[in-house]
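One chain of protein is taken out of this complex; the other chains stay put.
Note that the chains take the letters A and B in the order they are written out, and that residue 1 is the start of every chain.
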Amino acid sequence: MYVAAKGGEKAIANAHRFLAEKRRGNPQLPEMSVEQIREQLGLAVDRVMAEGSLYDRNLAALAVKQAQGDLVEAAFLLRAYRTTLPRFSPSPVVDTGSMRVLRRISAAYKDLPGGQVLGPTYDYSHRLLDFSLMEPEAFAANVVYLVDKMIALPSRIPRLTEIVGSDDLVETPQEEPDQDPPVPDITEEPLEFPASRSARLQALARGDEGFLLGLAYSAQRGFGFQGHPFVGEIRMGYVPVEVELPGEDVKVRIGSILVTECTMLSRAEETGGCPFGFVQGYGLVFGANERKAMAMALVDRALRSRELGEEVRYPAQDEEYVLRHCDNVESSGFVQHLKLPHYVDFQAELVHVRRRDVKKSQGADDQGPSSVGSAGEG
Amino acid sequence: MSRTPGLTVPNRSTEGGYARGGALKGLPGYNFAFLDEVTKRMIRRTLLKAVAIPGHQIPFASREMPLPYGWGTGGIQITASIIGPDDVLKVIDQGADDTTNAVSIRSFFRKTAGVATTTRTGEATVIQTRHRIPEQPLREDQILVYQVPIPEPLRFIEPREEECGKVHAWADYGIMYVKLYEDVARTGRIATTFDYPVVVNGRYVMSPSPIPKFDTPKMHRMPALQLFGAGREKRIYAVPPYTDVKPLDFEDVPFEIERWSRCCALCGATEHYLDEIVTDDVGGRRFVCSDSDACAQRRAKAARDLSGNS
């Protein structure tokens, strides 16, 4: 009876065995490989990379497999692994203008240099269940990838802000002055408030997609900044990553990563004294992750309210509220820690509550602390 | 950032620190006690600062751990940073060594650091705890590491970190007393039963972590070093040995602790914190020690005394 209330090492080991069985499912069916997940559940892998804050498709796919497709759990696995990795150095800022784009659209301009490229999108698909996918197709030997048939795009497609940023119409991002280091790493330096914009963007980039989506939506519905946001530009594709060799002025390209970038434009409140017609909200996320990039850009815009002299009234505009609650490794851990035993604290409350009831029923004055336990003898 | 086409298991050599020379057991592919040495140094620097300013919360770059936030990651990071191969570790949750999370954390350190573990309070050099202080008084050569969920004692009065920072900086703690006043005005006494706010060294108001107020007096001038880690909230603080720790109260409504008129059903202790066990569905209750080691020691002593007498 006493032991039953507490769990032992054996119980935990058994729980893990049970979990492994559930993960495998019906052993009659072939086991899914990490490569299959990487290739066929690409968007799940992308989300896990973004929220796990580590660009590694194989490890993210492994995390998805290990977590039985629970993407928040998978992101956690990836983060815990990331912790142990040695950090070499920050890369120079990636140039998304030199992105090899798979998709690039603007909702603000009908046409712009580089053109609109629809790319792989669900946007205009009819959401009808495709029953043909129930039957696995045979492997097509002579498949021709659409990517290879694409018309060659210019090697560098300028970003929207490069195109229209020359006048005061659209704000061009400024480097933050007097910051050391110029871009803080929120995994190396604790996030404190008020946070710099780059620290804020890092937190958002690894923030929970669902949480940011809800906040972005709330801002759009009036619980945030005033004025209609416009998608200045969304682009998705591969950007080269470089490192600087220490001691030498040489940059070496180490590979390229798939990212989604969103620039959201909106008016700033004129009373705030902002000199620009439109200000930016910015989103940049690992992988093909358009919903997240857009939500991030909207929340970034809402969080700029204080700096733009707008009234800060709603959660989406409140830096501490957003940044302290957007990380799903943190929030999931703390919400779920309520499952841990709290016997001791519950007992302390019980003693207090019982004593209150005794006091009420007896209508007596202070009974002194030693009478507390008698209430618990019932 | 490596992309390993063949999907090989990442092969990483262990770093320096304790693992140097390979004399120590640990988890293959990981450093001694999981954290890398750079992180450990960062945490130890934070600890030094925390000891220098008793009760003051020091922000630190908390790492993601392989255990979830809220499950003791702050305590684990501190333990990982201070533990050495000769240490003996005890981990308790709710006072007991055999609760699931205590078992899990203990096995984490056995696995990643290969250190000796114990359930005996007297034998441990490092004790990591959640929600209790052992009944047996601690010594100067022991360190007590607390797992802290919410390090900010003002959090439920003032949720904003920026504002809380000012309150602490200026020791402007009037608002804490407003809460105590309200408790007494409504219920006749202070309703806080655990995580009872304390003043450390006459300066900072501090959360003792959610220990029952029964344990709060044990913190006062404790010979052992007390370290507090909040992983998710990214704060570390400390109470150095023999430091004053006073619960907040009114001159005429003093702090008081829980007492039971019943004794432990297993060892007969009356001076231990007791857990309540529901024994049936018609209101049956038993009380047993929350500190499993103190309970076992007491039973062993009783058995010895009995055999000695006969």
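Operating definition for what follows: contacts are C-beta pairs under 8 Å (C-beta built on N, C-alpha and C of every residue); 3 or more make two chains touch, one makes a residue touch a chain.
In the analysis below, contacts and distances are computed from a predicted model.
Undergrad: Out of "Cell division topological specificity factor", "Zinc ABC transporter permease", "Succinate dehydrogenase flavoprotein subunit" or "Putative phosphonate transport system ATP-binding protein", what name does the UniProt record list for the absent chain?
TA: "Putative phosphonate transport system ATP-binding protein"
Undergrad: Which is it among B:Asp86, B:Asp141 or B:Glu251 that touches the chain not included here?
TA: Of all options in B:Asp86, B:Asp141 or B:Glu251, contact with the hidden chain holds for B:Glu251.
Undergrad: Out of B:Glu182, B:Glu271 or B:Asp305, which residue would touch the omitted chain in the full complex?
TA: The one listed residue touching the chain not shown is B:Glu182.
Undergrad: Touch as defined at the start, partner being the missing chain; which of B:Glu123, B:Asp172 or B:Asp305 qualifies?
TA: Going through B:Glu123, B:Asp172 or B:Asp305 one by one, B:Asp172 is the residue touching the chain not shown.
Undergrad: Footprint of the hidden chain on chain B, which residues?
TA: The list for chain B reads 166, 169-170, 172-175, 177-178, 181-182, 184-186, 250-253.
Basically, only the chains that are shown with their structure count from here on.
Undergrad: So the centre of each chain is just the mean of its C-alpha atoms; given that, what is the distance between chain A and chain B in Å?
TA: 31
Undergrad: Would you tell me which residues of chain A are touching chain B in their complex?
TA: Residue positions touching the partner: 1-3, 5-9, 11-12, 34-35, 55-59, 76, 79-80, 82-84, 86, 187-194, 241, 254-255, 320, 324, 329-330, 332-337, 340-345, 347-352, 356, 359, 366, 369-374, 376-378.
Undergrad: What residues on chain B touch chain A, complex-wise?
TA: It comes out as residues 1-4, 7, 10, 15, 30-31, 34-36, 38-39, 59-66, 68-71, 73, 93-96, 98-101, 103-104, 107, 130-132, 149, 160-162, 187-189, 191, 193-195, 210-214, 232, 234, 256-262, 266, 273-277, 279, 283, 285, 287-288, 290.
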